[in-house]
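Remarks on the structure that follows.
Excluded from the complex is one protein chain; the other protein chains are retained at their positions.
Each chain gets a letter, A, B and C, in the order it is written, and its residues are counted from 1.
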Amino acid sequence: TVVHLFKEIFKAGLELQEDDHRKALLVSRKKKPEDTIVEINGEKIGDGNTHFIMGPCAVESYEQVSTVAEAVKGEGLKLLRGGAFKPRTSPYDFQGLGIEGLKMLKQAGEENGLAVVSEIVNPADLEEALDYLDVIQIGARNMQNFELLKAAGSVNKPVLLKRGMSATISEFINAAEYIISRGNKNIILCERGIRTYEKATRNTLDISSVPILKQETHLPVMVDVTHSTGRRDLLLPAAKAAMAIGADGVMAEVHPDPAVALSDSAQQMDIPTFQSFMRELTK
Amino acid sequence: TVVHLFKEIFKAGLELQEDDHRKALLVSRKKKPEDTIVEINGEKIGDGNTHFIMGPCAVESYEQVSTVAEAVKGEGLKLLRGGAFKPRTSPYDFQGLGIEGLKMLKQAGEENGLAVVSEIVNPADLEEALDYLDVIQIGARNMQNFELLKAAGSVNKPVLLKRGMSATISEFINAAEYIISRGNKNIILCERGIRTYEKATRNTLDISSVPILKQETHLPVMVDVTHSTGRRDLLLPAAKAAMAIGADGVMAEVHPDPAVALSDSAQQMDIPTFQSFMRELTK
Amino acid sequence: TVVHLFKEIFKAGLELQEDDHRKALLVSRKKKPEDTIVEINGEKIGDGNTHFIMGPCAVESYEQVSTVAEAVKGEGLKLLRGGAFKPRTSPYDFQGLGIEGLKMLKQAGEENGLAVVSEIVNPADLEEALDYLDVIQIGARNMQNFELLKAAGSVNKPVLLKRGMSATISEFINAAEYIISRGNKNIILCERGIRTYEKATRNTLDISSVPILKQETHLPVMVDVTHSTGRRDLLLPAAKAAMAIGADGVMAEVHPDPAVALSDSAQQMDIPTFQSFMRELTK
Partner (left out) sequence: TVVHLFKEIFKAGLELQEDDHRKALLVSRKKKPEDTIVEINGEKIGDGNTHFIMGPCAVESYEQVSTVAEAVKGEGLKLLRGGAFKPRTSPYDFQGLGIEGLKMLKQAGEENGLAVVSEIVNPADLEEALDYLDVIQIGARNMQNFELLKAAGSVNKPVLLKRGMSATISEFINAAEYIISRGNKNIILCERGIRTYEKATRNTLDISSVPILKQETHLPVMVDVTHSTGRRDLLLPAAKAAMAIGADGVMAEVHPDPAVALSDSAQQMDIPTFQSFMRELTK
């Protein structure tokens, strides 16, 4: 077992190196102890207050997104979301309006004083999308689309990075490192539920990931309550839990008429529900 | 496809029956809309306030459990936990002090005005254990030990039923039904984390299960923050999330000297940590 | 980092101890390099050939189990299974015929020269059950019912131990250690699928566990193709994979008329299907 001890000392050396490597991660708190604050349209995400990103799952028309934008403005919020490039399980499902959708989103945002957030799925679209977007979202399915991460790391816009459906916290942190390592420091992490055996919810909200991510990195952390639960009746309790555990923000979907939505109809809030959701959270 | 329609009508009939079956579950809110309140030592669990069950993972000695009991009393709490029959992965790990442990727990509880909660693992021990216990705990590994559930359903003591490590919410509810169907209505459900691929935490706290269980059943729901996270640094944020999402109580482990604990040393709080934990939660 | 190295040397010491502990496990191959062969009714499970345990999910009547027993005998097999104590998710589902069921099973077995295997769920039933059983089965839900494991370790009958629904391989091995540590060396391990996010099958057959268990322990390893897949159409391919990867046996369910079975109707084979299943596997 002296041989064994030598092996262990060698392994210890390796682990020391690995530890140094982790220390060296640019997103880690070891590297930068103070909180990163991402400022968008006057909202300082990471400043200790709760920020909200609300809007429809998909941009379907100017009228639709404009109606939601007015409601979002009406609640005193500053950030509007809406999908234009939609990653869908089936090729025959609605794939989003693309650049036209981004234009509608931007117009609705500008008319209501809102910054806009939308997902980009192809590195080749990033350049053009920059004209329309205030925040680039990278979705769960693309969390390890490293070419997209590198592209998002090379531009000068905040990135909202969602955790992959079955990504470990460590993989999530490394995905953010791909972005920061290319120079872009304005990254917001977003927990959106993980895939487990439990099917009562669409995914399982891994609420503990919030304090872990806050400890391990200096980045702001939001919670997407819509995708993590997939149930309209759980949006409010999940948002309360997210705020209590220290999330820097909450993301949820709002649609003027969820029953006819082209995607995610079971989980979006209509406008009165959204208004009472905000009332409950800010009282 | 007329054949198909007939099949579907038949299936609809089946589902109607199944729906009736669910409606008929004695634990369901459909059967009893008002909240069940389980009263133990003056604490009314399910009354809308947060209740706390604190104590060591395992009873190791009278001195140990007595020290914790004083601290629990010092915080104004009324419920003390401590394991005497310990289900351990390896047969060579500390298996608990058995009935002797229950006696120590009861003595420490009585001296400090605390009701005591402890796990029973064998139906054959239940009868004798009733002399020492105020609440019978059924642990995660035994959530589908149906003989134990039936035995616990036949006695006149409250039961704290923990969710199995990979139990669905539906299986959890059915396990509670085993107890109530034998006559015992005083059941407290306890979410304690589920097994997933993520290893940053010991288990993944399924925080959404709390509002679902509150909706589907009329029983009080607690959260065991110790086993769901397995990390001392996450106990406080997890407890805050549990309270925010509507849990009726929080369970956590406290030990006079966690470093030398015979089990779970990495996740128990020492007494000063426990005191600051309570201060943070009740401020 | 010299401090760190010291810590690592200390940790290495701990791991050495742990390694010794694992070496010391009575079920481990390090402790006993040669294969354990469990002999039942002339079948030598673990001898390098494939053995089969077939029979209905639940014993429903003497006629039912007798019909299956004749078919099992007709295929030249020696081992009959049938559940008498059924662990069911709902208390309102058929719970099995209990000791009466064991009597029917034994009679059908004796009349056809078959040894019988059935699950015991309560340590208190074990003593009486010994009169009727050749092999005690401990089911997935009770893999960590340590009181039951201890009881089964104290009797002189082979034990078929199923892997828990979300048990790690290491936990499974430790569960077997509970049995052997009490003196009973005749243990057969049985992989029966694990719980994952995938719902196309009832569970996910963890086929790799077979060679791992064969490497780590000296015990025979079977595969229950019925519960791991939950689909009649997958029984044959799963059995072929189990045999190819080195399993010592295959377990599957056979019922004279699956459509009216009181449990598991979707996954049992009828008798002609069973006959063609055997023909395919032994050709």
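Following the convention adopted for this analysis, a contact is a pair of C-beta atoms (placed from the backbone, for glycine too) under 8 Å apart; a residue touches a chain by one contact, two chains touch by 3 or more.
All of these numbers come straight from a predicted model, not from anything done at the bench.
Undergrad: Over the full complex, note down every shown chain the hidden chain is touching.
TA: When the full complex is considered, the omitted chain touches A, B, C.
Undergrad: Just one of C:S166, C:S181 or C:T226 touches the chain that is missing; which is it?
TA: C:S166
Undergrad: Please output the residues of chain A touching the missing chain, sorted low to high.
TA: Touch set of chain A with respect to the missing chain: 21, 87-92, 121-124, 141-142, 144-147, 150, 165-166, 170-171, 174, 177-178, 181, 195.
Undergrad: By the contact criterion defined above, which parts of chain B meet the unshown chain? Give residue numbers in ascending order.
TA: 1, 4-5, 8-9, 11-12, 15-16, 166, 195-197, 199
Undergrad: Across the whole complex, list the residues on chain C that are touched by the chain not included here.
TA: Residues of chain C in contact with the hidden chain: 166, 168-170, 194, 196-201, 204-212, 215, 228-229, 233-234, 237-238, 240-246.
Assume only the chains that are shown with their structure count from here on.
Undergrad: In terms of CA centroid distance, which chain is the most far removed from chain C?
TA: Computed centres place A farthest from chain C.
Undergrad: By C-alpha centroid distance to the whole-protein centroid, which chain wins?
TA: B
Undergrad: Can you check whether chain A and chain B touch via the same residue numbers (shared by over half) or via different ones?
TA: Chain A vs chain B: same; shared/all numbers exceeds half.
Undergrad: Counting only Cα atoms for the centres, state how far chain A is from chain B in Å.
TA: 33
Undergrad: Could you tell me the distance, in whole angstrom, between the mean C-alpha positions of chain A and chain C?
TA: A distance of 45 Å separates the two centres.
Undergrad: Could you pull out the residues of chain C that touch at least 2 other chains?
TA: As it turns out, chain C has residues touching two or more other chains at 166, 195.
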